[in-house]
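What you see is the complex with one protein chain gone and the rest in place.
The block that comes next holds subunit A.
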Amino acid sequence: MTTIQHISTGRRIKDRVVQGLVYLAFALAVVPLISVLWLVISNGLERFDLEFLTHSMNGIGARDAHGGAYHAIIGTLEQVLLASLISVPIGLLTAIYLVEYGNGGRLSRSISFFVDVMTGVPSVVAGLFVFAFWILFLGFQFSGWAGALALSILMMPTVVRSAEEMLRLVPGDLREASYALGVPKWRTIVKVVLPTAFTGIVTGVMLAVARVAGETAPLLMTVFFTNSINNDPFNGPQMGLPLFVFDQAARPNDTAIDRAWTGALTLILIVMLLNLVARLIAWWRSPARGR
């Protein structure tokens, strides 16, 4: 016969030890995050002023204190926007095919496989590919658009994977409910499945954006460098914030190093801001809000 027992000392100790380990692991994970943020904020805040946000590096010597990253901010925003415009529709349609139409057939399995392979492509390879194909082979010049092409290669698998997962989370019940009302499959996908998965898809897209916004290597070979403002992503070299940081940090002067820190801070803020906007959109569209 079993009796009600008290918790033994051994178990109590084990519980404490494991609890301690979990807290320790959490602290270890947070330390680098906090220290990176702290470093970037404390070093970057000095030059984070209106001039930095509104001026380019045109005519500013390496030793001069002034100058800013306006050209790089414009470049990054345009390149990421273009990359999203390419990769989100393709990625979303791929995910819809995989979930709604693929049925685990040979085509969908091979697409799945290649998406996995694409996830593992190093960013420099994406840059090299666009450089070799778009610039050397087809003979176009360096441009923000070429950079966006390279970034879209990196974004696509992330968008496909996250959208696929979100679409799979939509209960089959809802699809059947829609079919049973005599709604065709494509309208069911557009009007029932996608809106249900909308919040998750937006989050996934934002993760992909955050991932590519900080890429330096592919931009080096596609966007090239410039110190002046180029608003046209389709003509001539542009700048990007990662490139700006890379460029300034490589110079020996404190003034340039300061600009690099501020550039890094700006990049973090932009990604955070985009995330916030996406959250707002998701919140605004979410069913739980009660309207």
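The rule is short, and it goes like this: a residue touches a chain if its C-beta (ideal position, glycine included) is under 8 Å from a C-beta of that chain, and two chains touch if they have at least 3 such contacts; residues count from 1.
To be clear about the criterion, contacts and distances are computed from a predicted model.
J.: Mind telling me which option in "Nitrogenase protein alpha chain", "CoA transferase subunit B", "FeS cluster assembly protein SufB" or "Phosphate ABC transporter ATP-binding protein" is what UniProt lists for the chain we can't see?
T.: "Phosphate ABC transporter ATP-binding protein"
J.: Looking at A:176, A:232 or A:254, which residue reaches the missing chain?
T.: A:176
J.: Check the options A:57, A:154 or A:192 and report the residue that touches the missing chain.
T.: With A:57, A:154 or A:192 as choices, the missing chain is touched by A:192.
J.: Give me the subunit A residues in contact with the hidden chain, please.
T.: Interface residues of subunit A facing the absent chain: 103, 171, 173-184, 187-188, 191-192, 195-196, 198, 287-288, 290-291.
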